[in-house]
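Take a look at the structure below.
Left out: one protein chain. Kept in place: all the others.
What follows is chain A.
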Amino acid sequence: MEQTNFQLKKQDTQSQEWSKRLHHATRATREDWIGRGISYLCIGVIILVVASMLWFITSKGIATFTQNHVSLWKFLSGTDWSPSQGKIGALPMIVGSFAVTFAAAIVATPFAVGTAIFMTEISPNKGRKFLQPVIELLVGIPSVVYGFIGLAVVVPFMRHLVGGSGFGIISATFVLFVMVLPTITSMTVDSLRAVPRYYKEASLALGATRWQTVSKVILRSATPGILTAVIFGMARAFGEALAVQMVIGNAAVMPKDLISAASTLTSQLTTGIGDTIDGTLPNNALWSLALILLLMSLFFNALVRVIAKRGQLKHER
């Protein structure tokens, strides 16, 4: 009697043990929980960084308008930038930034597209073996080095050519042109390579020359990709700070011509932010410039998305 009781008890604990095991997570499941936790944490950190960056810069940037009660319109259209006297018209910098960005993109695009056509259509062999590594290397050259070359070569050259100080929008344009060229070229090459081979074959089979094929078929169907490349180049030019700051001359006045000293949003930020006191109007005004930079970068980002979406639609049809 006592023995069976003992056995029953033993069975009981055994089944309890089993039910415990069956109802609890296995080692693999627990491992997965931990792994999931780690990877969620990491992605959380990134989201936190992005969110706090947007939040901090926005809140600092709008302080000019909420705390110092400067009107937004005056800020955007004013041409007098002397923050220590309370005059903060940001138009000179805005115009400067857009001028160098568009000028660099306009100059760089034909060169980039031409090089890309050479690398994909005319001489793919040389393109792959020789041009590709060179362009990859150039993407990696630090911007201060471009700035230094600009200062040592482009500025004296411009001074010699047109007179004046040599600093100015045209020097900045030239430096930015060289900087964005590899970016635009390598992305254009990718989009040209993505054009289906049979497009080209069909065109050549119809008797079209190589240039007809390139200009009417390949460039046409790669247009969304090329546009994306150009926008990426413009975004890089717009946000580039040091190389531009070194050659543009940093005078916060409305640019009268292309060869006199001007300034951009980034150049004003790099030179100014260290000299102002946190919370004062001159400091807040600089943060507003940073906010414009941030918004423009978001705008370029959105533009790329719109183009990608429209490009997709075209291919599906």
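In this text, contacts are C-beta pairs under 8 Å (C-beta built on N, C-alpha and C of every residue); 3 or more make two chains touch, one makes a residue touch a chain; residues count from 1.
By our rule, contacts and distances are computed from a predicted model.
*Asks:* UniProt protein name for the omitted subunit, picking from "Phosphopeptide-binding protein", "4Fe-4S dicluster domain-containing protein", "Phosphate transport system permease protein PstA" or "Amino acid/amide ABC transporter membrane protein 1, HAAT family"?
*Replies:* Going by its UniProt entry, the chain not pictured is "Phosphate transport system permease protein PstA".
*Asks:* Touching the absent chain in the whole complex: find that residue among A:76, A:106, A:145 or A:194.
*Replies:* That would be A:145, which touches the missing chain.
*Asks:* Residues on chain A that touch the omitted chain in the whole complex?
*Replies:* For chain A, the residues touching the absent chain are 28-29, 31-32, 34-36, 38-43, 45-47, 49-54, 56-57, 60, 110-111, 114-115, 117-118, 122, 131, 134-138, 140-145, 147-149, 151-153, 178, 181, 185, 208-212, 214-215, 235, 238-242, 245-246, 266, 269-270, 273-274, 278, 287, 290, 293-294, 297-298, 300-301.
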